[in-house]
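One chain of protein is taken out of this complex; the other chains stay put.
Chain IDs A, B and C follow the sequence of writing; residue 1 opens each chain.
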Amino acid sequence: MADDGPAVLVAGASGYAGALAARLVDRHPGLRLAAVTSRSDAGRRLDDLYPHHRVALALEELDLDGPHGAVDAAIVAYPHAASAPVVAALRGRGAKVVDLSADFRLRDVATYEAWYAPHPEPELVARAVYGLPELYRDDLRHADLVAGPGCYPTATILALAPLAPYLEDVVVDAKSGVSGAGRAATDKTHFVTVDENVTPYGVGRHRHMPEIDQELAAQGARDVTVTFTPHLLPLDQGELVSCYATLREDVDVERLFAERYAGEPFVELAGRPPGVRDVRETNLCRIHAVRDERTGKAFVFAAIDNLWKGTSSQAIQSLNLMLGLDEAAGIAP
Amino acid sequence: MADDGPAVLVAGASGYAGALAARLVDRHPGLRLAAVTSRSDAGRRLDDLYPHHRVALALEELDLDGPHGAVDAAIVAYPHAASAPVVAALRGRGAKVVDLSADFRLRDVATYEAWYAPHPEPELVARAVYGLPELYRDDLRHADLVAGPGCYPTATILALAPLAPYLEDVVVDAKSGVSGAGRAATDKTHFVTVDENVTPYGVGRHRHMPEIDQELAAQGARDVTVTFTPHLLPLDQGELVSCYATLREDVDVERLFAERYAGEPFVELAGRPPGVRDVRETNLCRIHAVRDERTGKAFVFAAIDNLWKGTSSQAIQSLNLMLGLDEAAGIAP
Amino acid sequence: MADDGPAVLVAGASGYAGALAARLVDRHPGLRLAAVTSRSDAGRRLDDLYPHHRVALALEELDLDGPHGAVDAAIVAYPHAASAPVVAALRGRGAKVVDLSADFRLRDVATYEAWYAPHPEPELVARAVYGLPELYRDDLRHADLVAGPGCYPTATILALAPLAPYLEDVVVDAKSGVSGAGRAATDKTHFVTVDENVTPYGVGRHRHMPEIDQELAAQGARDVTVTFTPHLLPLDQGELVSCYATLREDVDVERLFAERYAGEPFVELAGRPPGVRDVRETNLCRIHAVRDERTGKAFVFAAIDNLWKGTSSQAIQSLNLMLGLDEAAGIAP
Partner (left out) sequence: MADDGPAVLVAGASGYAGALAARLVDRHPGLRLAAVTSRSDAGRRLDDLYPHHRVALALEELDLDGPHGAVDAAIVAYPHAASAPVVAALRGRGAKVVDLSADFRLRDVATYEAWYAPHPEPELVARAVYGLPELYRDDLRHADLVAGPGCYPTATILALAPLAPYLEDVVVDAKSGVSGAGRAATDKTHFVTVDENVTPYGVGRHRHMPEIDQELAAQGARDVTVTFTPHLLPLDQGELVSCYATLREDVDVERLFAERYAGEPFVELAGRPPGVRDVRETNLCRIHAVRDERTGKAFVFAAIDNLWKGTSSQAIQSLNLMLGLDEAAGIAP
């Protein structure tokens, strides 16, 4: 932890994403962790709640009129709709913000409201940059407000961006570990429910679909049919998207990926299908893309750690860009 | 399922133990599943809640003045203190009852109240037989009220009963799968908490200790120091107790076990240490007992399925004895 | 176990599939387990190798000129190419045979040889019935030689058969537990490789593809492009196929499934996506099929236990039909 770098607040640090963000800030060579806050666990020490993160701070109630309003930057890990007002207040006090909720991911407010809830801060939406540095690096260098992508969209968009102009129809079968479902203890996250099991969920109606559509369109996709179905797996951290794409023309798939991701510090092209262990606790997205001779389709498999590249370390990657630091500071593999 | 056997109610069938008991009754060749009840999930079908049990009945509100009071027998799977009044009401209407809670396990009401809560039906305690057929088979044949043992006591007592008169000091290091913690979704049962982990809990103060002490004394133990420490493991069903016993005299450990458990249908003596997979979804307790030459101690390892022999199939074993059926009916390995 | 039913040999009983087949025969009310054989583990007791199956027999060297040639029926669990000669020898001695290898699954010998090896008994291929009772029940009643389907084809074909005539393009993303990879200890089946991981394998070239193509064609599929990609999951038994199908016309998906599988004892249509736990250690295939309004595609999810319905209990289902027994004998849920 730097003693004199920009002061960073992590709001909502008692959940998985916020707690990891706090750890990454805490160990970052160029940032200073100013405070961690929580609505549900204020008063508890973060290293009591998450010993393995070893962040020796107590969780506080958020106090934007006090010291929390004076930070240089903030990562906000609140649920959707609850996040936007906090983000707005932080922005109003001059802090640069990376928001981990869905509140600023969709450029079209009506689409947001159709999938989520009435938007509490619709006028702020246009100010946000989508926090996928591989697509928006230059914009992020000048951003004050960044919408951290969903974990599924992160892997899916990185898996499909090089093919976007050629996509006609794509089936995305996604598989995620349980940490993606968050810290809430429910029937769905109970060990006995998940162990020795695999289950599709959100069939035909997962909230990450409009986000994927939006970004593929921004990459040049036209009239593409995207089928997206997530599955819950018996593991903690890790996400794999298996993409099966019908293309409009006969492109050189491997070359498109090699060219697109040349020099990218956090995209790793692999000669064989990745496993999620290959990227566990890293900011990397590991991709294997091939053209299948038998069917003519492109097969793309992309693996990330849903809490790292899918959420919290990617937030640090964006924050590094926003603050003019080395993009890989604190999150190098 | 028998169409004309004794009618059995399972009260509290939405939890893991009750649901399994319902399944075992439902498939039992000599019993009829009359009804399943639940306080929290009344109205839901049991095969919606637990598809793998395939019990095609809806959960009902308990109505002892209606049909639920007219059953021949009942298995009650309520939390401690909540169970005793229901048991008393069922007994008052003539039903034979196996209670899966702690309410009737401890013969001394004061001990119960020191570890649990004020006892709602103290006068019934003396009527209960401890439902460990390997120790109380004859009593169970004449019992109207049976206290189903705890899962840890089941394995521990079976592991130590043959040695009881010789025990001086015994360390029991117990390991259990998560189903033993029940269906309640909490931080403790969240997949992410348990996965890739092992943690001791209830150190020095687990409620199963007085039950173990009581039954070892009944088997002839005198002034024995029992150390009991459970650990939570990343698996669903299965329990292993590793017992390290200092003995008062130099006995032939293997022979004591062979003699004690000869002919027992549900105790399996093994020539090597058991794994919990060896007994998964069975009513068996698999035991490996040896005298360690180096230390002079007896080492006993006993494996059960905590939901089966540790709870629900053992309840069927007792119920079979109470109703004059074949002890192994419906639960043969 | 019946004392006087047909005598059944299980050849190759030291692997997962053969050992489970032996257990199912051993507990079957109408069959007698005559012997279990193994090339690698002859002399060991099966209940030493697999305590949880509790088959109290020693594994023998196969001796077809001795007692093993005199059985009424046999289940052969040998690797492909090694199986066919044993099957031929058993058939030559009059035994009815269910073969679990790939040797008799493909009707076209040239296709077999392109994917596997030179066929040791090509003239027998035309005699074999494909052992999927939901498709070939009547043929199985008169069969002497049955080719047990692969586990992936079992789930995939049951998931797609009702839609076969309407299929234009289908992506099958399959997920399997590790038992599907067999008992061989390799880097791929090492706990540390699989745990906390998920990996695609056999991309574009899995041997189960021609089997799926063959059976979908037999169900009326024409010029359908099938994409099939399996993934290895960190669980033991269980297989889920997620099918995303583009259809040639606007059919009523749910009705097609309801009509096709009405009365099927081992197909379960579910109102929500199945998990593999729902069918663990059963002969059931649980299917959820819907038409997705957004994309127009049919989504079909089918779960089986790869060792049970995917292999060994399905072999019993076929054997029951071949021997004129109740189809569900010994494998009822």
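In the analysis below, a residue touches a chain if its C-beta (ideal position, glycine included) is under 8 Å from a C-beta of that chain, and two chains touch if they have at least 3 such contacts.
Remember, it's a predicted structure, so these values are computed and weren't measured experimentally.
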| item | value |
| --- | --- |
| Among A:Glu60, A:Asp173, A:Glu196 or A:Glu327, the residue in touch with the chain that has been omitted | A:Glu196 |
| Residue among B:Val36, B:Ala181 or B:Leu233 touching the omitted chain | B:Leu233 |
| Residue, one of B:His28, B:His52, B:Arg280 or B:Lys309, that touches the chain absent here | B:Arg280 |
| Subunit A residues touching the omitted chain (full complex) | 51-52, 54, 195-196, 270, 274, 277-282, 286, 333 |
| Absent-chain interface as seen on subunit B, which is shown | 169, 171, 173, 175, 177, 195-201, 203-204, 225-227, 229, 231, 233-238, 240, 242, 244, 246, 273-277, 280, 290, 292-295, 297, 299, 301 |
| Missing-partner contacts on subunit C, residue numbers | 16, 178-179, 183, 185-187, 189-196, 234-236 |
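As a working rule, only the chains that are shown with their structure count from here on.
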| item | value |
| --- | --- |
| Furthest chain, CA centroid comparison against subunit B | A |
| Chain pair bearing the highest count of C-beta contacts | A-C |
| By mean Cα position, the chain sitting nearest the middle | C |
| Whole-Å separation of chain centres (CA-atom averages), subunit A against subunit C | 40 |
| Whole-Å gap between the CA centroids of subunit A and subunit B | 46 |
| Overlap residues in subunit C, where contacts from two or more other chains coincide | 195-196, 274, 277, 280 |
